[in-house]
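For this view, one protein chain was removed and the others were kept in their places.
Labels for the chains are A and B, by order of writing; each one numbers its residues from 1.
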Amino acid sequence: MCGIVGLYLKNKALENQLGELFEPMLIAMTDRGPDSAGFAIYGDEVPEGSIKLTLRHANEDYDWAGLAGKLKHELNVGVEWFNNSKVAIFKIATSDGIAEAFITENAPDVLILSAGQSIEILKEVGLPVNIAKTFNLKGMKGSHIIGHTRMATESAVTMEGSHPFSTGMDLCLVHNGSLSNHNRLRQELQREGIVFETENDSEVAAGYLTWRLKQGDTLNEALTNSLKDLDGFFTFTVGTRDGFAVMRDPIACKPAVMAETDDYVAMASEYQALTTLPGIENAKIWEPEAATIYVWERSSETGVK
Amino acid sequence: MSDDINVKPGLRESATFDRNTMTEIRRAAETGIYDIRGFGAKRKLPHFDDLLFLGASMSRYPLEGYREKCNTSVTLGTRYAKKPIVLDIPVTIAGMSFGALSANAKEALGRGASLMGTSTTTGDGGMTPEERGQSTKLVYQYLPSRYGMNPDDLRKADAIEVVLGQGAKPGGGGMLLGQKITDRVAKMRTLPMGVDQRSACRHPDWTGPDDLAIKIQELREITDWQVPIYIKVGATRTYYDVKLAVKAGADVIVVDGMQGGTAATQEVFIEHVGIPTLAAIPQAVRALQEMGMHRKVQLIVSGGIRNGADVAKCMALGADAVAIGTAALVALGCNHPKYEEEFKKIGSAAGFYDDYHEGKDPAGISTQDPELMKRLDPVAAGRHLANYLNVLTLEAQTLARACGKNDLRNLEPEDLVALTVESAAMANVPLAGTSWIPGKGF
């Protein structure tokens, strides 16, 4: 049970202010989710043939330089990196499979939170305001961002159980609601080779999308299939390399509101998360309909349904 | 059910297809509809009878009965409410609707509870003037159907109970068949007379704890933060539900176990959904303790409470108070043997009657029939309820004193042992005579 927020900038001039615009949106959803918070930010892309990983270690003093050195040395590839709290962003001049396999083998206690050209996922346990501060959200730049504040229902309050959940290259998912068939589905997905870190229902939704995309579905097809295979109540927001998608279950009880201006497209669980956006007074505001997929992507500058 | 079974050679009843089962199959085949009835679960469940108190002897000192004080009062709603409720005894009357019960029965409940300084609770269908008039402390239920929901009544209430579920039917809505939707009931609920009324199972304008937090704030705003807000859940995933109720802002949490009664719902629901009251309490208490909220957010437990031992055991497991429904109705005269002949006429028997939804209750309690209703004298029945509540309290005090406690709430799980492995595991207390708690550490 949670709060969801997303902001996609159409106006590139605003990209320097993405974090600044987004921080109050995330904090506005504190009442809906005081247990943990997180966000996936897109931008600062690495070139084709390179990969950007978000890595996390429980120890804030982890030797990231050592890991970077090892990667450079043993894989003989270029590595750029910086760290932010317990998280480090690694930009590695190789394909994702090789880098990820190396880290899994050589640094098994390092968790890979995301992989792609663009995505970085940052999340922690605690109040949204503290998490924004920990990662200096305000100073972040990028093209789009989705975030989540969590009120834990059945699974534990942990960093791993926080959203967003990675669902594949440059993809992630945040969820508000409660799925009712996630346990059986998790077992089926595990047989398909999908790995889960938690008992969280939302992670199963993320794992489901990962699996469908691996089966060759487009994002649209994967979401359409999820309407058939997922039971319960949900509002999903999916971050993609080029934008984001929003979808609600057929009953659509969990809230969602959208706003669009010439400068941006934004979504939130509650309107009050949108009130600090510039020009919101004159934005087009509406609620996404039940069982309908809404996608915004750079390739289609205006919102398409 | 006759008990004079002639056990003849060659005759053996199937344990799987016993007579009840076969009767139900025939009933289903004839009518095509599931069985609807009132009352709570009738199957044998692990219950408080499976727990025993360790009275004081050498290592602990007992208190003197009748002389040395043992406090029974409890204050509910200390978290946010400007006016918490003080109950003189930790036994309160659970929500039962006018509609399911007659106006006289509701009045009697109010009278009995007031005599003992405790609260009573409205139900699905609104607040009647009789009930408000006779109850010094009245809890107003806020239910999915919102039948008779009125802000004036809300402001008249001493506490508000947001009902998410009921032990007899967690996840389901209520049922009131046409026979009981009389003119007055219909008006209060804004329904056509005589319709079968299926109450909603989900609130119409919010879902989930994140929305509930906002709903609770609305109720507090409307009542200017004066009165406590309870959240009532049917016992299922109790550990999580209690945590979420705290997060959503509850002052008091009511957990209703599967032995809890109902006016009418599907038998399959009553017997197959939920967990026993005994099993629910330790889960609820653990959730509160982990959040540092035990005793700060008070816990009321209901579902199959019958005597002072049940009350004391609930308190020992960590409840702040208990609520009774079915037992209160029995105290008023429900299923009384003096109506045996009349029960027979409607195909039932005293002690077995559970077709509350049909509205033909010979005792005049679960009915809207004006003639039947008259049989229940609200003053006399109220007195009976007060007597019964008094006995519950005296019994609970007796046990607490024997365990050396000057307050019922000082009873602890360590004062209890279990008779069966099941109850030991559920209550998280050792099997009698051993130090073994099955699955210790949950």
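Quick note on the criterion: a residue touches a chain if its C-beta (ideal position, glycine included) is under 8 Å from a C-beta of that chain, and two chains touch if they have at least 3 such contacts.
Everything below uses one rule, namely that contacts and distances are computed from a predicted model.
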Legend entry - Complex member absent from the view - protein name from UniProt, among "Porin", "Iron chelate uptake ABC transporter family permease subunit", "NADH-quinone oxidoreductase subunit H" or "Protein glxC": "Protein glxC"
Legend entry - Among B:Asn150, B:Gln289, B:Asn406 or B:Thr434, residue touching the chain not depicted: B:Asn150
Inset, instruction - From the listed residues B:Pro204, B:Gly351 or B:Pro370, report the one that touches the chain absent from this view. - result: B:Pro204
Legend entry - Sole contact to the chain not displayed, among B:Glu218, B:Glu290, B:Glu340 or B:Glu414: B:Glu218
Inset, instruction - Please give every residue of chain B in contact with the chain that is not shown. - result: 31-33, 145-146, 149-152, 154-155, 177-178, 189-192, 194-196, 198, 200, 204-206, 211, 214-215, 217-218, 221-225
Legend entry - Positions on chain A where the hidden chain makes contact: 252-253, 255, 257, 270-275, 285-287, 289-290
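To be clear about the criterion, only the chains that are shown with their structure count from here on.
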Legend entry - Footprint of chain B on chain A - complex, ascending: 1-3, 31-34, 151-154, 176-178, 233, 253-255, 269
Legend entry - Residues of chain B touching chain A in the complex: 202, 207-211, 213-214, 237, 240, 243-244, 247
